[in-house]
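Have a look at the structure below, then the notes.
The complex appears here without one of its protein chains, the remainder shown in place.
And then subunit A:
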Amino acid sequence: MEDVWKVGNRTLRSRLLLGTGKFRRDSLIPEVLQACSAEVVTAAVRRLDVMGGSQDVTAWIPEPIILMPNTSGARNAEEAVRIARLGQAAGMGSWVKIEVISDSKYLLPDNYETLKATEQLAREGFTVLPYMNPDLHAARQLRDAGAAAVMPLGSPIGSNRGIRLKELIGIIIEEIIDIPVIVDAGIGKPSEAAEAMELGAAAVLVNTAIATAGDPVRMAEAFAKAVEGGRLGHLAGTALSSRLASASSPLTGFLREEEGSHELL
């Protein structure tokens, strides 16, 4: 059976989502996409020249890639909602990654404002993917508000520190089972992407690590392989997880048998 996953009503094969903010040149994006087979790309609405200038990252995102505009720059729910609407009005489709950050030092998202924006935009029919601090309660509220996925951060954005918040992300993956959990931000190396996938994340979103690599195209390929490897590892079940997941009791089943036979006596 093919290993696919769904966001809203879209079925996806690739479990690597790509950010676009830090490349040396946008013209690298098609090569990077080809190397990693990503199907979803996020771009900041604030960088799109809605006045019709020459600079337009969307020109480098070919069909049938899904463009997921993000609300980067929004400091509260109201700004995020306005940015999302501007993106949609500019023809960027109905997916949106909510980013509400009012902290210019650590760039940590504001879960409360993110929830408010998610409620509003989901009501308006957007496919909403909120970027969040890995807090279980917030994840549940976002799901209930109509989020199509939740995107907890692995570490502060751009920090390349890996999955520092592994425990908390693990809990979200375990509990939020009806929508995908995508690890977004902080993944600095392919091995860390594999780690997130092994943990059971539905997908990962990577920007800095690919865009600022010495060879972004090759790094994109490396990430694609790592994501695939991590996913396979998760499906195969690590020794511990497969033991826990088995329905019967392979080690103590004999006791039941013995107890049963005893009763017969």
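Going forward, a contact is a pair of C-beta atoms (placed from the backbone, for glycine too) under 8 Å apart; a residue touches a chain by one contact, two chains touch by 3 or more; residues count from 1.
By definition in this document, contacts and distances are computed from a predicted model.
Enquirer: Leaving aside the chains on screen, match the unshown one to its UniProt name from "Sugar ABC transporter permease", "Polyprenyl synthetase family protein", "2-iminoacetate synthase ThiH" or "Cbb3-type cytochrome oxidase assembly protein CcoS".
Expert: Of "Sugar ABC transporter permease", "Polyprenyl synthetase family protein", "2-iminoacetate synthase ThiH" or "Cbb3-type cytochrome oxidase assembly protein CcoS", the absent chain's UniProt record names it "2-iminoacetate synthase ThiH".
Enquirer: Just to verify: which one of A:V7, A:L67 or A:I83 makes contact with the chain not shown?
Expert: A:I83
Enquirer: If the hidden chain were put back, which of A:C36, A:M132, A:L168 or A:A211 would touch it?
Expert: Final answer for the missing-chain contact: A:A211.
Enquirer: Quickly run down the residues of subunit A that touch the omitted chain.
Expert: 21-26, 45-51, 53-55, 73, 75, 79, 82-83, 86, 102-107, 158-160, 208, 211-212
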